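First, the structure itself, so that you have it in front of you.
With one protein chain held back, the other chains of the complex are shown just where they sit.
On to chain A.
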Amino acid sequence: VEFTKVAADPSIVNLGQGLPDISPPNYVKEELAKASAIDRLNQYTRGFGHPSLVKALSQVYERVCGRKIDPLTDILVTVGAYGSLFSTIQALIEEGDEVIIIEPFYDCYEPMVKMAGAKPVFIPLRYKNDGNSASSADWVLDPAELANKFNSKTKAIILNTPHNPIGKVFTREELQVIADLCIKHDTLCISDEVYEWLVYKGKQHIKIATLPGMWERTITIGSAGKTYSVTGWKLGWSIGPQNLIKHLQVVHQNTLYTCPTPLQEALAQAFWIDYKRMDDPDCYFYSLSRELESKRDRMAQLLQDAGLKPVVPDGGYFMIVDVSTLNVDLSDVDAKQPYDYRFVKWMITSKKLSAIPLSAFCGPETKRQFEKYIRFCFIKKDSTLDAAEVILKNWNKQTV
């Protein structure tokens, strides 16, 4: 919330908050216009999810997961993936529970777990390489360290793959390590997969729920905002076994009851269009990641040209970079804040470029480890990246 205020200034090149400034595909916008024109679609729909939407979601995900998914009992439509995280945590987590959170983490996990009365237990991704070109794949969990975090109080682990902010796409082997521990300790897995389609060449998004023994204990969360570049539609979904989803539905019926109808109808229609072409490379699920891959490569190049060492992501639309190597004089900026907060504040004011400090994504113990990093968002139109290029190319020149 802090940083969106600062970056609302149009003279600042905003690579901070994760929202596209590219247009959603035309057919998505058209479907919303069509849905809104139908009178009854402006009134309440089914609370747990508009029928045509849950049907479409079940079809798409049956295909992806290779298992039957009941649209009425195995799916809940929520207000964004954010709403799914909230419903899941409120439904399944309480005082006395511990929840494992992998650092860096999407910042809402910690307050949501705390609000449910539970204790967050952090484990950091650690950078294992020392080479020149850093990739998100270089950031890994230490299996022994991870195993140590599990105990009889562990209710759940939150997994985010592809990962925000690093862009890591967990491999099958890495997921198996997590799955083995979940099964051994009878733990839930909350799998935030909002960036599931944004995976770059050579990588594959694997759903932990498809590993043996995991469907029964996993809630998989998805997002229309990230799938279709419509973050402002705030529609997400939770998919899982009926005996878990039914509890999320209880939370939902006691919090907001139903999600907006025309948006759900439009989303359903968009899903049908893409479901029918899931064998076709033009399917938006694949074409968007192709479009983003070239933006990713361009962003990485710009940062490298400015003398920085970006961590090239295997997925998602964020890129992190260590900025301490620039040795910028931050003595004028609020000394009490972590390095990256101060750097970003300075960068917004003097370079008119915004990003998000990585320590926003860490627990208290790990802030030191990540405070040299900032996060850039690259799901931006060419003119935005052009403007960023100008700033980065002129970085070493004196500021006016």
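In the analysis below, a contact is a pair of C-beta atoms (placed from the backbone, for glycine too) under 8 Å apart; a residue touches a chain by one contact, two chains touch by 3 or more; residues count from 1.
In this section, contacts and distances are computed from a predicted model.
Can you pick, from "Mini-chromosome maintenance complex-binding protein", "Kynurenine--oxoglutarate transaminase 1", "RNA polymerase II subunit A C-terminal domain phosphatase SSU72" or "Alkyl transferase", the UniProt protein name of the chain not displayed?
For the chain not displayed, UniProt's protein name is "Kynurenine--oxoglutarate transaminase 1".
One chain isn't shown here. Among A:K168, A:R217, A:K295 or A:R375, which residue touches it?
A:R217
Looking at A:L15, A:A56, A:M112 or A:L125, which residue reaches the missing chain?
Missing-chain contact among the listed residues: A:M112.
Would you mind spotting which of A:V13, A:L53 or A:L92 touches the chain that isn't drawn?
In the full complex, the listed residue that touches the missing chain is A:L92.
What does the interface between chain A and the hidden chain look like in terms of residue numbers?
1, 4, 17, 19-21, 23-24, 29, 32-33, 36-37, 39-47, 79-80, 82-83, 86, 90-94, 108, 111-112, 115-116, 180, 183-184, 186, 188, 212-214, 216-217, 225, 229-235, 243-244, 247, 250-251, 253-263
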